[in-house]
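Some notes on the structure that comes next.
Every protein chain except one is present and positioned as in the full complex.
What follows is subunit A.
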């Protein structure tokens, strides 16, 4: 079966050239080490972590949005109680990071990081602002389409995933080598859908982004 993942060496994205391993990977048998993974529980997460718009005692600038979806495995089963971490630029396209030199304003009320756990049916939901597009140095006049970074553990080491969620109909898709690194058949899996049912009237727009984690996992009985 054709993998939905980008090849590590994708020269249009220049940083891959010196960082992609050149030797073929060695096939790893799935032992208990790979078939298990961290069970983090609620420990690292507070309810407020699912709202990115209220840092520093005030409200973030920008278009308020709800992002929600369901996390499933390759067989379509929900992945409950798994940690989902997100980070993103603010509405002006600026990250709160010492290396981000983009000439756009920081927002004292937007740190750009959120965490939540999926519920018993694998659903998650958080509130944020739509991130701005931002320039980067990959090629002349390079701009990243608006995106939110996602990190998920799933139920096993095999299922660990870091990805990016994009917004529908972004004109920058056509010029973005990171988006284009993904095989064409799978690109739309990274694009959230506008979701009127998740829109909160007079308050926030809604988007839906479902996530499918592939990779085998042991059942809890097998892990002891």
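Just so it is clear, a residue touches a chain if its C-beta (ideal position, glycine included) is under 8 Å from a C-beta of that chain, and two chains touch if they have at least 3 such contacts; residues count from 1.
Heads up, the rule we're going with is that contacts and distances are computed from a predicted model.
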item: Complex member absent from the view - protein name from UniProt, among "Multiple sugar transport system ATP-binding protein", "NADPH-dependent 2,4-dienoyl-CoA reductase, sulfur reductase", "Phosphonate ABC transporter, permease protein PhnE" or "Protocatechuate 3,4-dioxygenase subunit alpha"; value: "Protocatechuate 3,4-dioxygenase subunit alpha"
item: Residue, one of A:33, A:63 or A:121, that touches the chain absent here; value: A:33
item: Contact with the hidden chain (one of A:62, A:122 or A:215); value: A:215
item: Residues belonging to subunit A that touch the chain removed from view; value: 1-8, 10, 13, 15-23, 25-34, 36-40, 44, 74, 85-87, 95-97, 99-100, 111-113, 149, 151, 157-158, 160-164, 178, 181-183, 185-187, 189-190, 211-215, 220, 223-224
